[in-house]
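For reference, the structure is listed below as structure tokens.
Heads up, one of the protein chains got dropped from this complex, but the rest are sitting where they should.
Coming up: chain A.
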Amino acid sequence: MKHTFAFTALAAIMALAIPAKAETLVFSSWGGTTQDAQKAAWANPYTEKTGLQVMQDGPTDYGKLKAMVEANQVTWDVVDVEGDYAAQAGKNGLLEKLDFSVIDKSKLDPRFVTDYSVGSFYYSFVIGCNADAVTACPKTWADLFDTAKFPGKRTFYKWSAPGVIEAALLADGVAADKLYPLDLDRAFKKLDTIKSEIIWWSGGAQSQQLLASAEAPFGSLWNGRMTALAKSGVNAETSWEQNITAADSLVVPKGAPNLEAAMKFIALATSAEPQAALAKATGYAPINLESAKLMDAETAKTLPDQQTASQVNADMSYWAKNRDAIGERWYAWQAK
């Protein structure tokens, strides 16, 4: 008797769940203020336009994504990932090809478009400084690596990703157009010189906390976090000198249950207005080239796309190829 009841209940739940699933789309991102902004700028207009619900999930986890695809149990339809990961995962067969008859790529910044991914937003690693806590703020990567001129703790991104290795090489005098292929030996040697003075940040909120509390009065941060810090009243100074760009990307895992809806969602998310709305909310730059026209001048000034003169582009295809090898060296060096 009990069993019959359980099975009936299970069948009823499944019957309810299947049609509900067909009308929803699951979007996974990194959580925090960025995902809140993505929900407001992308998911809400998408629901208004199509009537489809967008469920928010996260945080994005590459191990989980791989497990879903391998087990053929994909629950994410659209995922926000780092650009270098997107390039690698596309090659490794973990992603669906994007349908560019639905997604209009003619208006998108070509730096951030591949067969398997389009940019989500783009950001820069900039040199951030709490001007109240120090007598002088470092302006260049060389300054940030100069412990004699700028004594004290500095903070850097903890994970193996484009940004820190490039900064070390630029600080050591490598020309911006000669960065790739990365000279890892030289980069780690340079990093060794400040290793004892580094406090690592593993998430954006932590980087803000470190800077605001002057635990590490300067360091390399995502530009959006600096904008938010300045807004919150901290005397936060940003140097855009050789700001290093990288992008987040939107991808569709292989076997995603709502493929068509996923393409439509990406098409909307990368269109001019939602991109502009996200940029206003986060301080990260739009990847749609027409969004700039929709921005107010005040916000536009603070975005990486206004800083292209001094910009250094992290090479995502190089990173995609060498991501694993760099990662292993990176963590081994950190733990040493």
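Operating definition for what follows: a residue touches a chain if its C-beta (ideal position, glycine included) is under 8 Å from a C-beta of that chain, and two chains touch if they have at least 3 such contacts; residues count from 1.
By our rule, contacts and distances are computed from a predicted model.
Per the UniProt record, the absent chain's protein name among "cytochrome-c oxidase", "Spermidine/putrescine ABC transporter permease protein", "Pyruvate dehydrogenase E1 component subunit alpha" or "NADH-quinone oxidoreductase subunit NuoF" is "Spermidine/putrescine ABC transporter permease protein". Only one of A:T34, A:T114, A:S160 or A:N322 touches the chain withheld from this view, namely A:S160. Note that of A:K178, A:K293 or A:K336, the residue touching the chain absent from this view is A:K336.
Taking the whole complex into account, chain A touches the unshown chain at residues 61-64, 66, 153, 158-160, 199-200, 202, 213-215, 324, 327-328, 331-332, 334-336.
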